[in-house]
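Here the complex is missing a single protein chain, while all its other protein chains stay put.
Which chain is which? They are A, B, C and D, in the order written, and residues in each are numbered from 1.
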Amino acid sequence: MDVVLFLLFASVAVGCAINLVLQTHPISSALSLIGVMGSLAVLYLLLGGEFIAAVQLIVYAGAIMVLFVFVIMLLNAGAEKRPTRKVLRTAVALPLLFTLAGVGAWLAATQTPKTDAVKFGAYTAGPAEVGRAIFTSYLLPFEVTSILILIAILGAIVLARKEI
Amino acid sequence: MHQLWLIPALPLAGFLVNGIFGRKLPKAAVNAFAIGSVLLSFLWTVKILLALDPLNAPYVERYFTWIQSGYVNVGFDLGVDRLTAVMLLIVTGIGSLIHIYAIGYMSHEGGYYRFFAYMNLFMFFMLILVLAANYLLLFVGWEGVGLCSYLLIGFYFLKKSASDAGKKAFVVNRIGDFGFSLAMFLIMLNFGSLDFQNVFTKAAANGGGLAPNTITLICLLLLVGAIGKSAQVPLYVWLPDAMEGPTPVSALIHAATMVTAGVYMVARSAPLYNLSPTAMEVVAWVGLITAVMSATIGLTQYDIKKVFAYSTVSQLGYMFLGLGCGAYSAGIFHVMTHAFFKALLFLGAGSVIHALEGEQDLRMMGGLRSKIPVTFSVLLCAAVAIAGVPPFSGFHSKDAILLAAHAHHPWMYWVGVVTAGMTAFYVFRAIFLCFFGTYRGTAHPHESPLVMTLPLGVLALLSLGGGYLDVPHYLAPIFGGAHGEHDEALVVISVAAGVVGIAIAWLFYVVSPGLADGVARLFSWPYRVLYNKYYVDEAYDAVIVHPIRDGSTTVLWRVVDAGLIDGAVNGVGSLARSIGGGLRNMQSGYIRRYAAWVVLGSIVIIAAVSFWGGLR
Amino acid sequence: MPVNFMPTPQELFRFAPEMLLTLVATIIMVLEPLSGADGKRKFAVISFLSLAAAIALSVAAAGDPGAAFSSMIVVDGFSTFFRILVMVAGVLTILISTNYLRMEEHESGEYYALVLFSIVGQCIMVSANELIMLFIGLECSSIASYVLAGFLRDDKRNNESALKYFLLGSFATAFLLYGVAWIYGTTGYTNLSEIRRVLLDPNSNQNMVVISAATALMFVGFAFKVSAAPFQMWAPDVYQGAPAPVTAFMSVGPKAAAFAMFLRVLMTAFEPVKDRWEPLLWTSALATMVIGNFAALRQTNIKRLLAYSSIAHAGYIMVALTAHSDIGTAAAMFYLASYTFMNIGAFAVVTYIARKGERHVEIQDLAGLSQRRPVVAAMLTIFLLSLTGIPLTAGFFGKFYIFKAALDANMVWLAVLGMLNSAVAAYYYLRLIVVMYMQAPSDEMEELPAPSVGIQAAMFAAAAATVFLGVFPSVVLDYAGKSASFIR
Amino acid sequence: MPQLPIALPSQVPLSWYLILSVILFVTGAAGFLLRRNIITVFMCIELMLNAVNLTFIAFSHKLKQVDGNVFSFFVMVVAAAEAAVGLAIILTVFKNRSTLEVDEVSSMKL
Partner (left out) sequence: MNLLDILLIIPAAGFLLTLLLPKDNPALVRNFTLFVSLIAFVLSLGLIGPVQSNPGHMTFETNTQWIEYPSIRYHVGLDGLSLWLVILSTFLTPIVILVSWKYIQNRVKEFYAFLLALLFGVLGVFVALDLFLFFVFWEISLVPMYFLVGIWGHDKRIYAAVKFFLYTMAGSALMLIAIIYLYNKSGTFDMPLMLDMMQKGRLALNGTEGFWLFLAFFFAFAIKVPLFPLHTWLPDAHGEAPTAGSVMLASVLLKLGTYGLVRICLPLFGEAARQNAAWIIGLAITGIIYGALVAMVQPNMKRLVAYSSVSHLGFVVLGVFTFTQVGLDGAVYQMLNHGISTGALFILVGMLYERRHSLEIADYGGVGTSAPWLSTMFVITTLASVGLPLLNNFVGEFLVLQGAAQVNFLYAVFAAIGVILSSVYMLWMVQRTFYGETPSEVKHHVNDLSAREWAVLVPLIVMMVWMGIGSQSFLPAVSAQNAQILELMKKPAAKEVANAR
């Protein structure tokens, strides 16, 4: 069951990711990304990350991606113009990336312990566990993220507001 | 203490006064300082020599250490021995006469004070040269006289030929000095001193334990110096050009004193030369070749001073021949007599030139016998002296040299005799061309003033009677006795050669003036060679001067310096800039390209670190 | 499981400078809309004072060193050094900013708030002892910098600079994070000391391949932040496009903080595997120096030239990192300190020369500066000589210590190549001096007004510090030497 | 359940998750290099961050620690902040240049 679920959502994620890259219209890309995020949320669940799966859906897919879509709409960004053929660039970039993927996958496949298997329910990080961690040992980073968000707000104001 | 230092110091004082204040001083004051200092120096010399008589051992005064470093210790030491005494008297005596003469000769020239300042400076250096008690101080005088020669030859510095000649003299002298200085290094190395006494004492003691080759090398290098200074083959080329200077200069420096410095130096180094027969042989050869070569050139020249100049070279060759044959005293004797008659010849020639308002070409003279009789008569005295007519001075000294040559190698004697004949010929050729026949020039000849003729008279007396000053005998304690027994037959032959030379000159230039040209046409090719002085100057230009100058310009400067070295340096610069340009092109401005670099970099780094590092 | 929500006062005190700055920045943020157009100067003053107070607090906090907040941060000599350094950089930046902003008609409190926030981020970076903390600090600093780079939002170059900085920065951060994830996965920790412990533990049986790969990924992130080769490309474009005072700040503050974090990670966590790192650092250091110096030879824009120069300087500091020693760390610390002063000083002059719209940033705009503004020219000369590495300036001792560290670590060739590089660098710094002193001003140059008080103060302070460190380097170096051992 | 042509393990190995994350990460990087719309490029970064998160959570599961989850939580927060600022920057760029072509934002070079 785990295997099937993993394969299913993994292929959805990869498919959406590839679609994201292939689509020329940003809206399609954004929707694909939401697809990736959704399927990843399932995988998180499989890995026991209950809290994070929820946050993934609510914050990431729900808020951040909406912001993206909103901006895309706002700017009325159309599809990319037909890219001028850059054979050379593709010829260089794709092998590069395949190498990177190959190296990474090879590392992941061969250099991690074989016995490790993901067992559903073997470990759960629910809101309680995460919350406890955040408010004890991770108290400071958590507080600092508030500064981070302040900065983001300030930055957005500075950059996007109308002239005073 | 006899205050030897005053002898050179007096002319130096004269130089300083005239050199610094001369421009503002009246002529009389300039004269007073210039001539007074030299005369005083002469008198002081006489006084000291009288006081030191009989001067059997060298008398040395040490003043202060000049250079002291490691084993090098050179003092400022002056010394007198009999050799020096002879030279001192020649230098100061003739010097005084010529200074007096110059009052008249230079009276109309600009830079009067400058002339006398230079002359005094010359006297200073010349006196240092002969008084020096070590090689380095001798070298000081040696270079100093070269400098003065340079300054005085270039006295008419507005004329390019004059300044060229001065430079040539200096540079050629420097080539000689190059040898001299190298010799000094070797002496210093091998004897540990440059002091004459030390060196000669050590040399006398079994050659100082030196290898014969070293001694020979030292002697040959010293000879190079002497060759340069005394205008021997192959470095004689500067002396004829030196006639660009005022005539008193030619008389004093380029006839009587400075050019004999080489002879003096070789004679001074006799203890060394005696250890090296090879070097002696070379000296003799050089002297002989020079004598013959310049005598032959002298046959064809028309510039009166050039004729005498080549004669000087030739006579110096004689002296070297004498030295090379071991007859040092004969050489020095000839130095003295030569000083008398050659100074007289030049001063007489100067008087002629003075009379003709600067004309020097023999072809523009003639028949002056009656117009300037005093000059004529003194020149005649000099001519017979140089021709070796007995009993005049030249006869005695030349005879001594030729006898020594005969004792050395008989064939050298014969060559010397032929040369003597040529000498007689060209000197009288000049006399005849100048004073006989009809006047061919345009100026209005007039006799020189007393201030000029008086020294001429004194010199004439010396030329005639100077041979009876028995210098060889006086110098015997230093150089040993006479060389070669006195052979009447040889004497007669040499005298005969001189007489024949005079006779031929008479025939060619008085009896039938066209004959000379006929002979010249007959032997036109040899004549041209001689007339052009064997093309030596041209050869030097072509083989040495031009290659060096052009090579330096094109190869060294333009190619090596500007091209290779600077090119390499600038090449590094432009290479850096082009590397910079290349690296700059990474900076395309496109975000995605930068990202591609990031990806590429990560791949390389991950691969490198994980595979190379991890799997090691 | 004992749960302790409440941080102790001691912990709070150790974090006090950051808290103070955050507070002030927030206050400015709040007050900003309430103040009139003319009242913006007070924000500069407030920030200035708060930074001064924060420096004092940092000094005070250093009296009681130790970890805080579950070892999230540590206050030790090292972190104090860099805290003060970035705050000083902030002070100088504020001094040179005020007039610039007024000239560009963009004076607002947000600018100062962003600077303060950025400094907070950097302070967190330098004192973080945890990869999470480090990451968040880095993001605080970066995001604030992105915004600052694009602060003049109507200026095309500002936009471009911000976009490039942002996109590439995030891209590199992703690599960094991925590396962190793998490190976490293999060692089980994100705490630097713990990672070190695991790596040192002979029984832990770590898979070196994965750890190496992970460190390589982290290296990408760090190298990007310090603009080391081959990840230096963003720097010239971003530096050129950003407002001059911001460039001054970016080339110093975030860079110093990034180096501090780089050093700490390297020396604390990954010191056990330093053999892996060494060739990588070696190559990167050399490449960085070469790229920075050689590319700078051809620049005509002063800001861009200084950007390349800052790349080159990163290369020198990388040499110190390569040495993996306390001496190397101390050398890097000293170098960063001296670099802060000389570079901000140089940018202060650039800011002054550039004037409205940054129209005068070509080298030729310096022509005859020595006659037009002799004092300014003299100051810039001091900074440039220091950047070149001429004795009696801070830059010289910086280089000296770095190459000394390299030689200590037996890296003779790296030192030789580095020194030769600095000779190359002399060329382009000289070029600026040449233009200032040896070329006459052209006729159509407009009148240069006297520099504002802020710029003057910044210039003089930076010059004084540059010369002071050049004559008495021990003052800083001794401290650096002592604190270098803390991060081991 | 139909027989699959290849034998599947009964449980998913950890490495599969990791490989998936690598694939997603590389796909994100590929998108960054290949896409020309700035917003899409930005979304590719988000994709990469998601890949990172997956790794964290996978490892968190393996190590039985909550830290990985916490870390990915922070990554999300950061992603949100970045998104806010990033989109603001994109807005200003668009306002000034009226384009979202990433290659056209390249006035500064060399």
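Note that in this section a residue touches a chain if its C-beta (ideal position, glycine included) is under 8 Å from a C-beta of that chain, and two chains touch if they have at least 3 such contacts.
None of these values were measured; they are calculated from a predicted model.
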Which displayed chains the unshown chain touches: B, C
Touch criterion as defined above, residue of B:Leu4, B:Leu186, B:Leu252 or B:Ala330 at the omitted chain: B:Leu186
Touching the absent chain when the full complex is considered, from B:Phe170, B:Phe340, B:Phe392 or B:Phe479: B:Phe170
Touch with the omitted chain, as defined above, among B:Phe15, B:Trp44 or B:Phe139: B:Phe139
Touching the absent chain when the full complex is considered, from B:Ala211, B:Ile548 or B:Leu575: B:Ile548
Positions on chain B where the hidden chain makes contact: 23, 64-72, 76, 136, 139-140, 143-144, 147, 150, 154, 157-158, 160, 163-164, 166-167, 170-171, 174-175, 177-178, 181-182, 185-186, 188-189, 548-549, 551-553, 556-557, 560-561, 565-566, 569, 573
Contact footprint on chain C, counting only the chain that is left out: 370-371, 374, 385, 388, 390-392, 396, 400, 403-404, 407-408, 412, 415-416, 419-420, 422-423, 426-427, 430-431, 433-434, 437-439, 472-474, 477-478, 481
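Here, only the chains that are shown with their structure count from here on.
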Chain pair showing more contacts of the two, A-D and B-D: A-D
Chain D residues counted as touching two or more neighbouring chains: 18, 25, 28-29, 32-34, 36, 41-42, 58, 62, 67-68, 70, 74, 78, 81-82, 85, 88-90, 92, 102, 105-110
For chain A, residues contacting two or more additional chains: 93, 96-97, 100, 103, 107, 112, 132, 138, 141, 145, 148, 151-152, 155, 158-159
Residue ranges of chain C in contact with chain D within the complex: 132, 135-136, 139, 143, 146-147, 150, 153-157, 159-164, 166-167, 170-171, 174, 177-178, 180-182, 184-185, 188, 190, 236-237, 240-241, 298, 304
Footprint of chain B on chain C - complex, ascending: 163-164, 167-168, 171-172, 175, 208-213, 215-217, 219-220, 223-224, 230-231, 233-234, 236-237, 275-277, 279-280, 290-291, 294-299, 424, 427
For the chain B and chain A complex, residues of the former touching the latter: 596, 599-600, 602-603, 606-607, 610
